[in-house]
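All protein chains but one are shown in place.
Then we have chain A:
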Amino acid sequence: MFGPVKRLAVVLAAGALLAAGCAEEQPAPGAQGGGAEDGPFRIGAVLDITGAGASLGVPERDTLTLLADQLNAEGGIDGRQVELIIEDNASTEDGAARAASKLITEDQVDILLGASRTGPSLAMRPIAESTPLPMISLAANAAIVNGSEWVFKTAQNDSVVIENIVRDAAAKGYKTLALARDASGFGEGVQQLFDEIGGPSGVSVVAVESFAPDATDFTAQMVNIRNANADAVVIWGIPPAAGLAQKAYTQLGVGKPVYQSHGIGNQVFLDTAAESADGLVAPLGRLVVADQLPADDPQKQVITDFIADYRGAYGTAPSTFAGHAYDGWQLAVDALRAAGTDPEALREHLEGVTDFVGVSGTFTMTAEDHSGLQADDLVLVTVRDRQFQLATP
């Protein structure tokens, strides 16, 4: 008779403990949406730490934690500490929107970073715009910043990536492309961009297949891509899906040259795709080929230092996604240092960023361009023996 009652009591007690634990993390009351004059600066980050974007979100979390610790150990910004608050959106749109709202209303952050992927970033955008609060996304699709007042981003725009692919394809005489793209926000609009950017050079997309970011079987897509018989194939996705698609591409003997996007710049891709990745071409940030850069490359020092710090802390090399987080953090800290916590002043400072040397490129923002990177911020990279190699001089 007492069995169920006792069990219930245990559950209730556990619940009470959890509630007490949460209560301690409540922030002190203060002004809505940041703007505090003293106490620590607050930077909030919404990342895809679990779910389909985990291979992006985990290194981003690690990077931000590392940079926050470094900054605070050096005394913070003008003697004020910087408090980093990270939320996991579980790679979902609603999770990202919830996390962003929570960071703004409960934690009262001064600036918002994230999310890791396009879909969740798009879900956060209206919240940042209406609060309003400056937000720096780490994702790729240009739709995140197109026409936005308060949203900035550090990953290279997809249009910039496509420019590089089209340029290379045209130079090699490829006329037709078959596209296998991510079905989520990251792959949204990619086909249209290829048509717009490729049109003048006579490069066009003749077949499109899509895949879910958590897909595991790519037989259907690759068979259809094979039947399209285009001059070259573009796989547009993030790991592990992009790696599994690359594998299926090789196993099913599509046998055409393959381009991938800047979504593959990490070890997870190389591990997943293994030898099937040999020979692919992708426009990537300079981070993955840092050791092959010429000594006079303006980014070389920044990238080399970041790799050394990251390796020292975690024992592995950082991915390009870690690089996007690095840039987002540095831009945010730079803005807080220069403009304080007033949202409008922060926004104006970010819009005026000029020749800011980061890991993903050299940023020059304007009122119209909240991405700040150009086609030459990417380099063409190929893969040999599970390693990225610089393909362009």
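Going forward, a residue touches a chain if its C-beta (ideal position, glycine included) is under 8 Å from a C-beta of that chain, and two chains touch if they have at least 3 such contacts; residues count from 1.
We take it that contacts and distances are computed from a predicted model.
Think of the chain that is not pictured: of "D-galactarate dehydratase", "Formate hydrogenlyase", "Branched-chain amino acid ABC transporter permease" or "Acetolactate synthase small subunit", UniProt labels it "Branched-chain amino acid ABC transporter permease".
Remark: the omitted chain is touched by one listed residue; of A:S101, A:N146, A:S204 or A:T219 this is A:T219.
Although one chain is not drawn, the whole complex shows that of A:A54, A:A123, A:V233 or A:I264 it is A:A54 that touches it.
Checked against the hidden chain, the listed residues A:L244, A:V281, A:A335 or A:L390 yield one contact partner: A:L244. The chain not displayed touches chain A at residues 3, 49-51, 54-55, 57-58, 183, 209-212, 214-217, 219-221, 223-224, 227, 240, 244, 251-253, 268, 271-272.
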